[in-house]
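The structure under discussion is supplied below as structure tokens; questions concerning it will follow.
Here the complex is missing a single protein chain, while all its other protein chains stay put.
Up next, subunit A:
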Amino acid sequence: MATPYGIKLAVHLITNHFGNLVAKVCENLLRRGPLTLQQVIRYTELTPQQVKNSLLILIQHNCIQAFSFESQGGFGDGPKANTQYLALFGNILHRMRFPKFLEIVSRELDQECKELLEGLLQNGRLTLVQMVERAKSKRKDGCREDVVQEGLTKLLAAHFVERCPAPEPLVPEPVKVETTSKKRGAKSAKINEESETIEQRVLAAAGPMEAQRFSMITNTEFDVNGETSTDDSPSLIVGEKRKRDSLELDRESTAEEGEVVLWRANFEEFLRRLRHMACIENVRASLDDGAVKVLKAKLDATRGLEKKVKTEKSVPLSLDNIFEEVIKSEEGRVMTLDDVRASLVQLGCPASARGTADSYSIDLKKIIESAQNDEVESIVLKRYGRDAYRIFRLLSKNGRLVETDKISDTTFVEKKDAPKILYKMWKDEYLHMEKLVLAPNRNILLWKVNKRPLWEHVLDEMFHAALNLSLRAAYEWDKEKEVINPLEAMTKEERQKQKNIRILLDSSLLKLDDAIMLFHNF
């Protein structure tokens, strides 16, 4: 969901990190969708060289992905001219989450790994050789190659790092749905496209095969692997074949340049961890420690099996296995099988499952939704007050249209006040309103919380707020520098105050970003 302020925030981040030229290119891609080199040059009015350099920087930092459509009409030659560039909105926003990613790695792995990841985050993509060089230059005592290799192996095993996607995959042209009715043809084709966005299709085509993604294979091993896949070729289905083709492209370049496997941070895994952490925190706020331990153990055990970040239900696990996981940790060891079972019931698993072999799966989507509700409700409470809070919760739970009178009765809000409160929230797009005409001059108003558009609206406001926080932080920075340079220096207290301001702004931004992820990524 690249909302208007989402795009502004993304452009702001790119401007801060790479300057105005790159940001201009990026903004055009974000606003207009995939473009060819020529189109970017035309829209940005920059020189071809400037545009090329900007695109290269953005590719290096995983902010855009190049691709071309498989042309079906036989215009086989000159694929380069058709190369399109697609801005990856999500990846751009991840740039403000780098500190969170680093923290996860330093908590779960070691300093070595953290430094390697830092290098990848700063440089976007690196080869093993480059990683070794970087490590050597960073440490005076020198760093051995095998240490770097070992670190990378650990990062790969934890899925924190992955192989870079193919530089320019071929994507099949969007399939136009053939309908007998001509008028609706265009519309249903659009719907069909929406069901799988261009971004999803490009990323699916670009991604390395699952087996390759996290494996560190030297060139010779790579060949062996290539042979086995040739053996398998008769049974390959189309999708896999396409991936194999792009790998072959990779291999060609491999032959040219030798060691060129490029590595990068695997944002998906970090997001999965952050999502699990958000689930755990949310459960901690409402349920007891037992439920928290069980949820944590269960997520730890099945994390590697989740197919996508937005997994709705945790991967099923039997009570025996869950128990085994729970007692692995010291704090979990105090729990009995019955405790675990009771905690699962608290977590919303049906109590009927009695056997220890029955598998349990926890509704993560529900946990996330409840966290989203909490966030929005707390905005309503602060912005419109306690009466509005009650009204909003009524409508949000109810999900249907409710008339003004009924609302004021159920929420104990004075009849004359209720319409005013409702109107205010409606004006700010927090509520949906419908008028029901009963008689020429007698109509009643019906109100409703329309979650989907509201969530999008709230997300846009959050992007806006994040942009504002960031701009204010930059402004405070400037203020500090201006005052420090001239003759009149700041007093010690003033400096401390200025420092506190920046700490508050930075930490608020990280916290707000948690909420943004809650609505955007989870």
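Following the convention adopted for this analysis, contacts are C-beta pairs under 8 Å (C-beta built on N, C-alpha and C of every residue); 3 or more make two chains touch, one makes a residue touch a chain; residues count from 1.
Assume contacts and distances are computed from a predicted model.
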Chain left out of the displayed complex - its UniProt protein name, from "Centrosomal protein of 19 kDa", "Signal recognition particle receptor subunit beta", "ETFB lysine methyltransferase" or "DNA-directed RNA polymerase III subunit RPC6"
"DNA-directed RNA polymerase III subunit RPC6"
The one of A:70, A:268, A:363 or A:377 in touch with the missing chain is A:377
Listed residues A:345, A:401 or A:433, member touching the removed chain:
A:345
Which parts of subunit A face the unshown chain closely enough to count as touching?
8, 285-288, 342, 345, 351, 374-379, 381-383, 386, 389-390, 393-394, 409-415, 428, 458, 461-462, 464-465, 467-469, 471-472, 475-476, 497, 500-501, 504-505, 508, 511-512, 514-515
